[in-house]
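Only one protein chain is missing; all other protein chains are in place.
All chains are identified by letter, namely A and B, in their written order; residue positions are counted from 1 within each chain.
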Amino acid sequence: MKAEGDIYVVHRLLDEQICDSEGRRVGRVDDVELSGDPPRVTALLVGDGLYPRRLPRRLARLARRISGPERWGANALRIPWEEVDELTSTVKLRKKAEDLGLGMGDDPAHWIVRRLPWN
Amino acid sequence: MRAILKIALGIIAAIGGFLDIGDLVFTTQAGALFRYDLLWAVVLGVVGIAVYAEMSGRVAAVSGRPVFDVIRMRMGFGMGLLALVASTIVNLLTLAAELGGIAIVLELLFDAPYGMFVFASAIALVVIAALLPFGGIERFFGYGGLLLFVVVATVFHQNPDWGDVGRGFIPSIDSSTLYLYFVVGVFAAALMPYEVHFYSSGAIEEGWTEKNLKENRLNAIVGYGIGGILSVGLVIVSGYLFHPIGVQPDDLGTVALPMQGAFGETGLLLALGGMLFCVGGAAIDSSFAASYNLAQFLGWEWGRYQGPRKAPRFTASWLVFLLLGIAIAESGINPVDITEYSVVLAVVALPLTYLPVLLIAGDRSFMDRYANGRIATTLGWIYFAVIVVLALAAIPLLLATNAGGG
Partner (left out) sequence: MELKGPRALSELLGRKVVDQSGRKLGRVREAKAHWEDGAVVIDELILDRGGLRRRLRGPGGPEEEAIPWEAVVELPGEQVVVHR
């Protein structure tokens, strides 16, 4: 992705809507992964398992009791930064939702599959 | 001429029901208690919703962001969640009040039990929402709502003292808490946030761009202007009929009495019919607003045009909200009371959803050259101040006047 200049990460990246390559809405940037020195954005994090972290400390404990712990792959997903195509009024990804494990909540087939006894 | 007609029809379709049960209840009571003295508060509220709607529509068209996208993005997760929770509670109460309102009107028209009508009207709404295309829904309730112009006809039939009416448009602050409660109530009933949230989501569904900005402004001014005319009319006809005899209208049937007085059975039927369409439209708008807000905040796929298969969570949440609305409406609480609470709580929560839109509408990095100009900025911040004052005063006044009961 070609872009230049400065970017305020909280103002323009955090909490943005994410869309896949076909324009399907697949969640919001619930958190951002940073690593390296100086730190760079290495992944976007999506999922309701990440909500407790976004709340002030006291509420966070209560929230975690309600939503349960983070389960990576289930209620917390990691989108590597390389999968981001462009940043306009949404974060647009290079691939389709299924290829990244996203959008499961809106996949009716997934609702059924999840409830099968052997899953 | 045809162009004007087309624009007019488009505006009507865009705004849907002009009034909802909150407007019907508060304008009629305000007229009965204070005659024409609260007309200025109605106008203040109507201009307020035009300002809020114009900004929200412009933000949606230029940046592609509906209200709750703006809220989450600008205020962050914590404050946004607070706004979502408050907004959802208000929308649920509003939905219940509107469902109750539909049932009451049907009860008056067809003389059958209320409880049955709540359920029946909810089913009717689901059918309408499922069958009619998005624009069709708004047209259906919008044109039907025009029946309420019998109120305007009643005003001219009554021929009130126009000097007195005129004086009502000049703001005056009475020190009685009941008067102040109705200032808040009448204003808040005109500025119900679900209308604007629905409108902004509708703009995205319709694929609005910068080309739609003129249309947006027309919708805001003329569309809500029509609602304003009807609200003003209701205050006047109610004030003319009820104030001299000291009647306090406490049920929806009373709202239609002035029209019956002027035009007999026809007047009554037109009034009740118009009320039915307006309140029905409001039920659709408030139920969808609740789902739009939830889905937008969480990042789900959303949209009436997407259909249940592409946006299952959005659709499911809409049905859940409808069920909750039915439950509240059937709970035995008088819909007029539910209305009072929904209107008061709406203004208390209003600063949370108004401010982020005002900030983004004025932010050039999002709005480019369509950001708020000097007029919009001034009006926008004046209204924010007004809204904050009323939001702080609302609950104390509600308690002090026992919800307008005195």
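Just so it is clear, a residue touches a chain if its C-beta (ideal position, glycine included) is under 8 Å from a C-beta of that chain, and two chains touch if they have at least 3 such contacts.
Keep in mind the model is a prediction, meaning the values are calculated, not measured.
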| item | value |
| --- | --- |
| Residues of chain A (touch criterion as defined above) contacting the omitted chain | 1-11, 13-14, 31-43, 45, 50, 53-54, 56, 81 |
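Quick note on the criterion: only the chains that are shown with their structure count from here on.
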| item | value |
| --- | --- |
| Chain centre separation in whole Å, for chain B relative to chain A (CA means) | 35 |
| Contacting residues of chain B [partner chain A, same complex] | 63-65, 69, 72-73, 76-78, 80-81, 298-302, 309-313, 366 |
| Complex interface listing, chain A residues touching chain B | 10, 14-18, 24-28, 30, 46, 48, 51, 54-56, 59, 89-90, 103, 105-108, 111 |
